[in-house]
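Let me give you the structure first, and then I'll get to my questions.
All protein chains of the complex are present and in place, except for one that has been dropped.
Right after this comes chain A.
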Amino acid sequence: MTSPRFSSSDPILILQDVHMQFGGVTALKGIRYQVPRGIVQSIIGPNGAGKTTLLNCISGVLHPTEGRISFLGRRVEREPPHRIAALGMSRTFQHVALFPQMSVLENVMVGRHVRTRSGFWAAGLRTRSMRREEAAIGRDARAWLDFVGLADAAHLPAGALPLGKQKILEIARALATDPALLLLDEPAGGLNTRETEELGELIGRIKERGTTVILVEHDMNLVMTISDRILVLYYGQPLASGVPDEIKENPEVIQAYLGDEWTPDEGAPIMNGQL
């Protein structure tokens, strides 16, 4: 899958001067960044900073107007999403995008699509290899439901789950594609405190499996707890990057979040999970 020149110590993702322009609006103004393998990389920033646009460029939903993106040593900035998924990148969506009328299990089974191959004829004729593959898809999907703790809900329609579980299901579906890189777009949005804690624990276990995680998130407690590195975007540009402690204390970051009204006496809400 990976290109021959790619070694496991190279960054999994390299962004070179990524620009994204929508008509007259420039959403990303030259992002230059590298994500090493095996870490939890968070991307934070005020609303409209370009976080989701950046995720969409990385995952192929959008094609940047300028710049290069390489994933596992391959140029992907002009590739469609399904090819990028096949290379080993998967994602969740800010606004849950499950297949609501399909069962929880079937949703995860769709995640196995890219690692399986039975086609139209094999399916219609139910060939032996197709049935064998189908059984394996079911087994793998169940294992992922176990991993995220949704095994009990396997046969419910995905749309019938509460929001918190729908978000977890999206992660299970993304994991089922065997990603080397997993992009999570505001996974804690709409979750309560206990659910957010469980999410943090789940992201930790995903990292332990060797999957690199890129997390776009507003919940600062979560970000500060689980991130290895943080990139702060501000008006489509990197403002700062570093480990959580560096970011918390970076005056520019605090200024960006709070604007001119902030005075040091009030304390920085970025540390209290308020943003």
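Rule of thumb we're sticking to: a residue touches a chain if its C-beta (ideal position, glycine included) is under 8 Å from a C-beta of that chain, and two chains touch if they have at least 3 such contacts; residues count from 1.
FYI, contacts and distances are computed from a predicted model.
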item: Options "Intermembrane phospholipid transport system permease protein MlaE", "FAD-linked oxidoreductase", "Cytochrome bc1 complex cytochrome b subunit" or "Amino acid/amide ABC transporter membrane protein 2, HAAT family": UniProt name of the undisplayed chain; value: "Amino acid/amide ABC transporter membrane protein 2, HAAT family"
item: Residue of A:134, A:197 or A:228 in touch with the missing chain, whole complex considered; value: A:134
item: Residue, one of A:111, A:200 or A:244, that touches the chain absent here; value: A:111
item: Residues of chain A (touch criterion as defined above) contacting the omitted chain; value: 59, 61, 80-82, 85-86, 90-91, 93, 97-102, 106, 109-114, 116, 118-120, 122-126, 130, 133-134, 137, 157, 159-160, 173-174, 177
